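We show some of the complex, not the whole, and keep each chain where it was.
Letters are used for the chains, namely A and B, taken in the order the chains are written, and counting of residues starts over at 1 for each.
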Amino acid sequence: MTLTQDVARTVAGLRDDVCALHAELPRYGLVAWTAGNVSARVPGAELLVIKPSGVRYEDLTPQSMVVCDLDGTVVEGDHAPSSDTAAQAYVYRHRADVGGVVHTHSPYATAWAARAEPVPCVLTMCADEFGGDIPVGPFAMIGDDSIGRGIVETLAGSRSPAVLMQNHGVFAVGPTARDAVKAAVMCEDVARTTHLARQLGAPVPVSEADTDRLFERYQHVYGQQEERS
Amino acid sequence: MTLTQDVARTVAGLRDDVCALHAELPRYGLVAWTAGNVSARVPGAELLVIKPSGVRYEDLTPQSMVVCDLDGTVVEGDHAPSSDTAAQAYVYRHRADVGGVVHTHSPYATAWAARAEPVPCVLTMCADEFGGDIPVGPFAMIGDDSIGRGIVETLAGSRSPAVLMQNHGVFAVGPTARDAVKAAVMCEDVARTTHLARQLGAPVPVSEADTDRLFERYQHVYGQQEERS
């Protein structure tokens, strides 16, 4: 498969971005060793850019990123793509609004996932970012569409950009890969503070009405216009 | 609005200080992504200097700081100010002694806030810095004076320079922005150690009399004369 010049240029930029965004995963304590990855959709093409499998974060280069089509077949790159490529490709095929996907096993969020328990909305930050509870998806084996379908179906019933896959870990999505990374970071932060709150008693819930108001405002008012999302 | 030369010089210095102080927030684990900010009152003017909204800590420059009047209206700066500007402006309007305000969602302190539970004074460090329990303020929606009023009213009943706003996070104040940052750092430290103590049993309270003696001594004896503040 030969990429048109336009697509090739876009891919080159995304190789840089996706490579650089991986540095956020160890920085925020979301991953150990190689256990987490970031991908980005290539706008204007049925392609995605994703981390190579089993390569450590400090050894990643833009050139080592792998370009796949949306069935997960490698189109460009010298490495095998992340073993999560099939799941992420599924998300891109079924969610046209998603431009980036992140997968982590961040400890507090994954602890909720191990109990198959959603993170309840007891923090204004959770209302702002997730618009309610952070939902739990099914137990799904790797190797076919089960994980991808679990992610898409669970997110369909929620305003949350993150889902806790049972016994497994976090998948976060966003309009761009950077948004998805932010969602993964905030998911762990909210999962941790809520865990800590629950350890010593019952947190006060944020009402549904307040959650709605906080979510609406945050989605439309927060941040710099040009830096939103 | 044109600043007098004196005020402009003061503002320039505060842009440097406030920008630099933001580095303490990730350093002490008080914030994730962009979720926390520092502001300083401009002495001799009805102005404050605050973080731009949604900009990451490593991208902050003195130039990107925003100058607002004490109603929260932008006076100087190319960015939208922090979405917490209204709350912080309220504090400056109602507390002439406050020269700096810090807002964080630091995890242990925010966990107490999620349970609407004050941090009890069981540590000499808590007596030293907070003069008793760290108090909890009301649940308050962002967007009007509710948060600012909640902060001011709660702090009025306490010797503490920090308040845990219910379901939300920490607001800390001080004579200078640096003092407010110190109060935010110590708030998280005390909230964490007290959380850990409570996890395995009942901590021994520090008596009110001992708390008073520790607080008095610390406020008047500790530190270098020229570095107290």
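Quick note on the criterion: a residue touches a chain if its C-beta (ideal position, glycine included) is under 8 Å from a C-beta of that chain, and two chains touch if they have at least 3 such contacts.
Quick caveat: nothing in here was measured; it's all calculated off a predicted structure.
Each chain in view is the same protein; 2 are placed here, and the whole complex, as held in this structure file, contains 4 copies.
Simple rule for what comes next: only the chains that are shown with their structure count from here on.
Relative orientation of subunit A with respect to subunit B corresponds to a rotation of 90°, obtained by superposing CA atoms and rounded to a multiple of 5.
Rounded to whole angstrom units, the spacing between the C-alpha centres of subunit A and subunit B is 32. Contact residues of subunit B toward subunit A in the complex are 32-35, 52-55, 79-80, 83, 105, 107-108, 110-112, 114-117, 139, 141-143, 166-169, 195, 198-199.
The residues of subunit A lying in touch with subunit B in their complex are 28, 122-125, 182, 185-186, 188-189, 192-194, 196-197, 199-204, 206, 210, 213-214, 217, 221-225, 227-228.
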